[in-house]
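The complex is shown incomplete by one protein chain, all other protein chains being positioned as in the whole.
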Amino acid sequence: MAQMNMIQALNSALDAVLADDPKTLIFGEDVGYFGGVFRVTDGLQAKHGLTRCFDAPISEGGIIATAIGMGAYGLRPVVEIQFADYILPAFDQLVSEAARLRYRSNGEFWAPITVRSPYGGGIFGGQTHSQSPEAIFAHITGLKTVIPSNPYDAKGLLIASILEDDPVIFLEPKRLYNGPFDGHHDRKLRTWAGHASAEVPEGLYTVPLGKAAIVREGADVTLLAYGTMVHVGLAAIEESGIDAELIDLRSIVPLDIDAITASVTKTGRCVILHEASRFGGFGGELSALVQERCFYCLKNPIERVAGWDTPYPHAFEWDYFPGPARVIAALRRTMEA
Amino acid sequence: MAQMNMIQALNSALDAVLADDPKTLIFGEDVGYFGGVFRVTDGLQAKHGLTRCFDAPISEGGIIATAIGMGAYGLRPVVEIQFADYILPAFDQLVSEAARLRYRSNGEFWAPITVRSPYGGGIFGGQTHSQSPEAIFAHITGLKTVIPSNPYDAKGLLIASILEDDPVIFLEPKRLYNGPFDGHHDRKLRTWAGHASAEVPEGLYTVPLGKAAIVREGADVTLLAYGTMVHVGLAAIEESGIDAELIDLRSIVPLDIDAITASVTKTGRCVILHEASRFGGFGGELSALVQERCFYCLKNPIERVAGWDTPYPHAFEWDYFPGPARVIAALRRTMEA
Amino acid sequence: MDDRVELSLHIPEPFARPGETPTFDHVDIPAAGATRRPAVDAAEVDMRDLPYGMVRVLDADGRAVGPWASQMDPEFLRRGLRAMVQTRVFEDRMFRAHRQGKTSFFMKSTGEEAIGVAQSMTLAADDMCFPTYRVQGWLIARGYPIVDMINQIYSNASDPLKGRQLPILYSAREYGFYSLSGNVGSRFGHAVGWAMASAYMKDHRIALGYIGEGTTAEGDFHEALTFAAVYRAPVILAVTNNQWAISTFSGIAGAEQTTFAARAIGYGLPGLRVDGNDFLAVVAATEWAATRARTNLGATLIEFVTYRVSGHSTSDDPTKYRPSDEPVHWPLGDPVERLKQHLIALGEWSDERHEQMQAELTEAVRTAQREADAVGALGQSKPSAREMFEGVFKEPDWRVIEQRREFGI
Partner (left out) sequence: MDDRVELSLHIPEPFARPGETPTFDHVDIPAAGATRRPAVDAAEVDMRDLPYGMVRVLDADGRAVGPWASQMDPEFLRRGLRAMVQTRVFEDRMFRAHRQGKTSFFMKSTGEEAIGVAQSMTLAADDMCFPTYRVQGWLIARGYPIVDMINQIYSNASDPLKGRQLPILYSAREYGFYSLSGNVGSRFGHAVGWAMASAYMKDHRIALGYIGEGTTAEGDFHEALTFAAVYRAPVILAVTNNQWAISTFSGIAGAEQTTFAARAIGYGLPGLRVDGNDFLAVVAATEWAATRARTNLGATLIEFVTYRVSGHSTSDDPTKYRPSDEPVHWPLGDPVERLKQHLIALGEWSDERHEQMQAELTEAVRTAQREADAVGALGQSKPSAREMFEGVFKEPDWRVIEQRREFGI
């Protein structure tokens, strides 16, 4: 067991699958010799060989298209899109091809691809290095979307995603790469060192998709979150003194609906938290599901805490980011209303 | 005043704006000499000239990109994407460019473009000629999305969209082009002839974006719909005998939140209806908004009636399509629950 | 005073519209045999003339001439002829089936049959083609059961794709035929990825991607060519230039400026321009490109110059946008007639045998259709609605399980 930050954990996952399965290969912009702009593929080319981990042209559509073709051949490609904001040029490939191949061909072909991409804000990346596009993937039938919140899960979920025979969008909260960020941007940076989930086994292990984690048990209100927001939510709960149950969804498709309904049935209150803009975000789906399934248990309106309905604004990062203060306010509202 | 079907009404709108404003031009696949595969631009090239309405290469990304450039220059391009399923190759242009240009340039540049596209099912078009992608646009800050349900609105909303200085996605329910389809696919086809909303004035007029229409007043439950589903909803209400209030949203961004909350506050019940797949669809946002704003008035859970969470299946069109029977069942559930 | 030139926007227009006299003078057609055949490993700089010539083998008299001609087994040619005729007979019949309401949609490849058929016969059984909707001949040439094609077109209970796909959007892995979809262009890069995978695995198989000339305007085209060139993928990338994209003539895709084969030069790849109505030329060009691919020399772009004789699909009436007699003016003739004439000139075929074959194949299609009709045409028969909920993922998740229950099955 070693202490790893999230980058190391992801690297370790990729290293393990490359070693285990010659049909796995990695490509993407700057992932080869250099090891990726966030260093997630560092050393993999040198260790596993030139064709196992290599640079791709700046062409997200071409990257996903060729990955699908490789998948159809029988390989298990893992591609990196440098920032989730740049998945969009490949959106048609993901929706019209990767997500639909199995269904339309009645199982003759499928796309066992994993699309890794750093996402989310908190690093002063401005409009196009900060966005959280998970909602547009969640709506696409045939795509799975996974979002880890800590090193242990990151490795286990990534391996599980690669082993999936369905296409997986694997969004890595870039603000968590080096430490568990709780939204207090003005406080001292924390690293993963000493964090329980930074104890990461060597070798292969999986964390199953579709199983949420109860990060903190609580009686009074259910807080649903994923990615960076898990840590923000935890900080908010602790600071608020409210006995909230914090659920880390870990994957939004498949969604652990049982964990959600069980918790809200118990607490009767629900706050949903994500970084993406609120309108049309994944919080809407979560709210609708909770309302449909737990209506008679709900004591108060379900709250959504999310980014504002504006583009991601560089100078106003901390005004935009749904930090602990806004979560606390929502928790209070839902307790009091 | 003339009787027009929806195709004629849209053609009349385009004809009127071309005549009115030399800075308006139309391009898209097959829209020139031929007049578009659904004939919406029929005759416009012959009448207004070759450069006012012309064919484009099969390149949705290129169409939207050049339209944005034209808009930045000062024109008001109206482009047709042949089927809404084929907007996806241009998704990055819409999201990263059209939607963000004004904001990021602090108003120096903007994209006054209108993207017309036939959408939705009911014509045996199979997976890629039937989809309803509105949810992925609704989540994008900076895009407006308009969906008419009848000839009068279609013309007025299209003119209003073209006059907007913001980018507008204008989705035309192709199943309504020739008649008001209520979901009873096994009954005799109806045309627009004799329908009140088929009385369409010549010349310029607008129907404002962001104003919903109350299609039918009712006391017991609010039914929210847009596009083809307005007619399905109306048929379901009539057949169910339930005194439902039917709201045609007409545009989902901007959304007429006041009309929605006023109605649900009155009825205390809400059913949401759309053709797109349920999970992550726009119904989730509507449900969340209603729940947030009308929680204490709600007598029963908000219901969503939508396409299943599968791709659009050719042979099972009528099994997939959320027809009157499913709407009636939902209305009943919400009344009884 | 302003003496600057006033800018003007150029909108390409075809040479003739309905009511006007068709012409194909703008299509540059060298004589059969005129275009040279470089060695497959010639330097790129020595192949830059190829996109401006045209690989043609059959001359006006049906003789095989020039450097691309080779000794061919007459039996191979007869099989090719047979598959082309079979394709045509089949498509005519399905077109009528659409008129009879037996299917929602159909598309023909009339006049373009040589391409799919000849390439299907030239490539190996375990190679993979990434088709467009206009190469049904590929399947027919490989003996895919016609009754299964019809079942798919009918979306009936025996549809191999379980009613999930629009008619003719087949998938037939065992026949080297990748899953089709309604979006044009979006599988072009899959061909490159598949070929890269084959190279990665040190395999021998190669891929063939098809794209229409209109669709070359999509970004997918460029991305596929870029990856193919950069990684020297063992792939053949084929542009079927049938002059039309629905109502839009090839000038709107760039044909006023240059050939589609010339796109290859921009990537440092060889680009062949080939008479797509000449079965022997299609075979020869495909062999040349396949040899390159199989010997690690990388990708080849081939433009097949052909003509879409029919409308775009059953939803289309081409007389609305082009002269109704345009097809008869097409200078490269009919691929079936040309191969037939060649075989007759070789003394390997006759009008009588041709007629007999035609009758046989018509009967075969009729039999297949009867079989499919017995299962049922569109609306009369369909797979179980359970199929609607299957295959979204490898294993269904709770959403489709619940929804299937809600649906009542």
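Order of writing sets the labels: A, B and C. Residues in every chain begin at 1.
Please note the rule applied: contacts are C-beta pairs under 8 Å (C-beta built on N, C-alpha and C of every residue); 3 or more make two chains touch, one makes a residue touch a chain.
None of these values were measured; they are calculated from a predicted model.
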Neighbouring displayed chains - absent chain, whole complex | A, B, C
Among B:72, B:262 or B:329, choose the residue that contacts the chain missing from this document, as touch is defined above.
-> B:72
Among B:257, B:297 or B:335, the residue in touch with the chain that has been omitted | B:257
Would you mind spotting which of B:48, B:100, B:129 or B:304 touches the chain that isn't drawn?
-> B:100
Sole residue of A:3, A:178, A:261 or A:310 that reaches the chain not shown, by the stated touch rule | A:310
In the full complex, which residues of chain B touch the absent chain?
-> 23, 25, 51, 56-57, 59, 61-62, 65-75, 77, 89, 92-93, 96-97, 100-110, 141-142, 144, 164-166, 210, 253-254, 257
So that we can see where the missing chain sits, which residues of chain A does it touch?
-> 29-30, 32-34, 37, 50-51, 54-62, 85-86, 89, 124-129, 278-279, 308-311, 313-316, 319-320
Kindly note down the residues of chain C that lie in touch with the hidden chain.
-> 2, 4-12, 44-45, 48, 52, 196, 198-204, 216-223, 226, 229-232, 234, 251-254, 256-258, 262-269, 294-296, 298
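Just so we're on the same page, only the chains that are shown with their structure count from here on.
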Taking each chain's centre as the mean of its Cα atoms, which chain lies farthest from chain C?
-> A
Rounded to the nearest Å, the gap between Cα centres of chain B and chain C is 35
With chain centres taken as the means of their Cα atoms, state the distance from chain A to chain C in Å.
-> 41
Give, as an integer number of Å, the spacing between the C-alpha centres of chain B and chain A.
-> 32
Would you give the residues of chain A that are in contact with at least 2 other chains, written as numbers and ranges?
-> 89, 92, 96, 100, 103-104, 141-142, 253
Which residues of chain C are in contact with two or more other chains?
-> 162, 164-165, 169, 181, 183, 186, 219-220, 392
